[in-house]
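The complex is shown incomplete by one protein chain, all other protein chains being positioned as in the whole.
Every chain is named by a letter (A and B) in the order it is written, and numbering of its residues begins at 1.
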Amino acid sequence: MAGDDAVPLLAVRDVTKSFGAVAAVAGVSFALHGGEAHALVGENGAGKSTIVKMLAGVHRPDSGAIEMDGAPLVLGSPADARAAGIAIIYQEPTLFPDLSVAENIFMGRQPLGRLRRIDKAAMKAEAEELFGRLGVHLDPDRPARGLSIADQQLVEIAKALSVDARVLVMDEPTAALSGVEVERLFAVARTLCAQGAAVLFISHRFDEVFSLCERITVMRDGRWVSTDPTADLTVDQVVRRMVGRDVSALFPKEEVEPGEVVLDVRGLTRHGVFSDVTFSVRRGEIVALAGLVGAGRSEVVRAIFGIDRLDEGEVHVDGERLPAGSPAAAMNAGLALVPEDRRQQGLVMELSIERNATLTRLGALARVGLLSGRAERRAAREWTKRLQVKYGLLADAVGTLSGGNQQKVVLAKWLATEPKVLIVDEPTRGIDVGTKAEVHRLMSRLAGQGMAVVMVSSELPEVLGMADRVLVMHEGRVTAELSRAEANEETVMFAATGQNGTAA
Amino acid sequence: MAHDTLYAHPEAPAPEPGARRAGALWRALFTRWDTWVVIVLAVVVVGAGASVDGFAGPRNTQFLLMDIVAIALIALPMTLIVITGEIDLSVASTLGLCSAVMGQLWVAGLPLELIVVLVVVLGAVLGVVNGVFVTKFGLPSLAVTIGTLAAYRGLSFVVLGDQAVADFPRQWTDAASSTIGGSPVPWSVLIAVVLAVAFAVVLHWTPFGRSLYAMGNNAEAATFAGVSVNRAKFWLFVASGAVAGLAGVYWTLRYASARADNGSGLELAVVAAVLLGGVSIFGGRGTLLGVLAGVLLLGSLRNALQLADVPADTLNVVTGALLITSVVVPNVVGMARSWLRQRRHQRG
Partner (left out) sequence: MKTSEKHAGAQRADRSDVDGQRPDRRTGLGRRILVARELGIVVALLLLVAVTTVTNPAFLSAQSIRDVLLGASILVILAVGQTVVIVSRNIDLSVGAVLGLVAFATGKLFGAAPGTPILVAVLVGIALGAACGVVNGVLVAAARVPALVITLGTLYVFRGIDHSWAKGEQINAADMPSGFLRLGTSTLLGIPLLAVIALAVVLLVGAYLQSYRSGRELYAIGSEPNAARLSGIPVGRRVFIAFVVSGGMAGLAGVLYAARFGTLDATVGTGIELQVVAAAVVGGVAIFGGSGSVYGAAVGAVLLTTIGSSLAVLRINPFWQQAVVGGLILAAIGLERLLAARAANRLRGRTSHGA
């Protein structure tokens, strides 16, 4: 293992990157040494992905530098990164669905035969050899379309393996993988390390971080916080550095006496995605849907709201059955859904703050079917004010706001519909700590005033702090229903990983 | 305020600073594409009026306006469709098929009043076909309407062959080119203006119109906000078909001739006018005023050049160049702007 004084294989020096007015990364430095796995941790939105994209040659730092073997390295394009021996495994696999698995692995580097023709047999053989090293059976000739996320991730890993990378960057690669697959991935990472490569590992799973990595760098709000050998750290220390304050102080849930049932979900099934999901939510209650990424939680709430179709099951609001597959009907019945992906689903980024804030209730704002700019502006101003959105002009594109303020606009547009049931999917993903606390306070207050809240969250502290009841999902099924008293890290994780067969 | 106990800040919202807003409004006005189209239109009209003999005369004005009515009509629903991120290339073929059917029905002896209604309904039905393929089967509108472009034009030849029906009653064909009172403005323009106002109101002042911009920018986010994306698109294709049918009626009477190849290639002129008017081909951006200015600009330019003895076929160069300019310039300007911002940022 390399000492601290050796020239690092790859060094990030004081890099800064802004998007519009928002600084995604400011003055971050750390170094990767050959033969060592290095973890980069931080909350969502802490700037980790921006660092990854700089190393990938997608974003260029506004200032600062990246160095390899002590010499400056200019990464102007993904091709530069590849030429420098940097391989990236993204959180979301980036495959070509129409092309074969083997071609996906070797695109641009296909083995050549006579007349510089691609040697397909050699390519297939090499792909098979790679899968052999990974210990998996994937047909190199089948198209990538239709592969599960886990298999797609395996193809990405094979790709990284095939280039004999000097630096392997893994951006939350394990989210969709099973335990065995994660072990296999780690074996590959360790092999690469043993051959002198450096690994940068980004993950939210502390057990993985602590078992794989020799060193941990913590980021918060786009800034570097600390870099220490793993041996000197505990999980608690890391979490505190990520969050910047004591976790327990974060989640102020008011005690509320729950009222009558508002939302009643019975036997919801979508073949191959989730099955037989049944639960109900009362006025004043916050019910959390917990589980690992890919357990089907977002899919359930999307189906409740009518975005996705259902194969079986019913949704009742105040005793009335919702017609399936119609978000408009769900809204009329008093449902609101703050979706998981703010940029793709929550907001129309190119439209103004005003247009986004009023998009959910244009009908209500119109008089004789016609909209007047004034009524819209007034409504938008009122609701952005209530949620303390910080903006320049209402006419500015919503994409110019920071993540936290964007989330407030999403909340504003839904609260303006005065819903009976508020469904929030990952309500605090990618927003700063201060806004996070505001969102939690807001949800708590809304429940206190009689709103029923369904919260999908992957952050365990948030689930444990906010929820009156916790439903845990595993592979499309509800595996446990825990009261506030029963829910703790162990019981939730147990059910989420499917180790607890019977519902509590 | 009814909910002032709900959230942290019950005090009344403060208005935005007035001066800043006014400045921003001016800036917004002049960074808008459609403002510049209107300015260029004014320059072209004034310039042509001063330098091209006969351009400003009442007779030429009448013909100029009559020539662009069909394009203007079809451009109205096309604007809305392109704003949602779709496209309808079958409009000119719809016009042709409606014209051919109109001729056959007249030969068959139906009263013209009934024929007009039937032909517009036929246009709507042809639009339904597009709408079903795009929204029910989820097929790309570009491919679908290239298909129906060929199919409808083929059918119009099946209906009428290469003959022409030209014996429409005088009073009808005269009506198509008669003018309002003593002015050079044809009655048909009035119909186009009424429809344009209707489409403008729908696009700019109704919830439906707002939702079109939202789905054009991001259909997924619009769906999550409760917008019925496919229903909206379906009805836009129906409207497009019906208006193309109406344009077919006008075309037939204006040229007193029902032919299978009527309006051939007109879809290109319409799309060119819509894009020239500042509607983004990617969807989500554009105004009806800009499109009308685009239609007028294209029409006046062609008319002026024609008067200046530039042969009609050569004018295509102008149309094509304008179309390319209208999409390339904003893109290049945008790219240059973000490059400059990047530079400034790196120095600062």
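Quick note on the criterion: a residue touches a chain if its C-beta (ideal position, glycine included) is under 8 Å from a C-beta of that chain, and two chains touch if they have at least 3 such contacts.
Only a predicted model underlies this, so the values are computations on that prediction, with no experimental measurement involved.
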Worksheet entry | Residue among A:L147, A:I216 or A:V315 touching the omitted chain | A:L147
Worksheet item: Which residue, A:G35, A:G64, A:P78 or A:P461, contacts the hidden chain when the whole complex is considered?
Response: A:P78
Discussion item. If the hidden chain were put back, which residues of chain B would touch it?
Written reply: 87, 133, 135-140, 142-144, 146-155, 157-158, 161-162, 219-220, 223, 228-231, 234, 260, 268, 271-272, 275, 281-282, 311, 313-321, 323-324, 327-328, 331-332, 335
Discussion item. Take the complete complex as the reference. Which residues in chain A touch the chain that isn't displayed?
Written reply: 56-58, 77-82, 88, 90, 94-99, 103, 107-108, 110, 112, 116-118, 120, 137-139, 141-143, 145-152, 271-273, 275, 294, 299, 308-309, 323, 325-327, 475-476
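Here, only the chains that are shown with their structure count from here on.
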Worksheet, complete the sentence: Cα centre of chain A to Cα centre of chain B, whole Å, reads 42
Worksheet item: Can you name the residues of chain B that touch chain A in the complex?
Response: 3, 5-9, 13-16, 20-21, 24, 28, 201, 205-207, 210-211, 213-214, 217-218, 220-228, 284-285, 342, 345-346
Practice prompt. Flag every residue of chain A that touches chain B in the complex, lowest number first.
Written response: 18, 62-63, 305, 307, 326-328, 330-331, 337, 339, 344-351, 355, 359-360, 362-363, 365-366, 369-372, 381-382, 384-388, 393-395, 413, 441-442, 445-446, 449
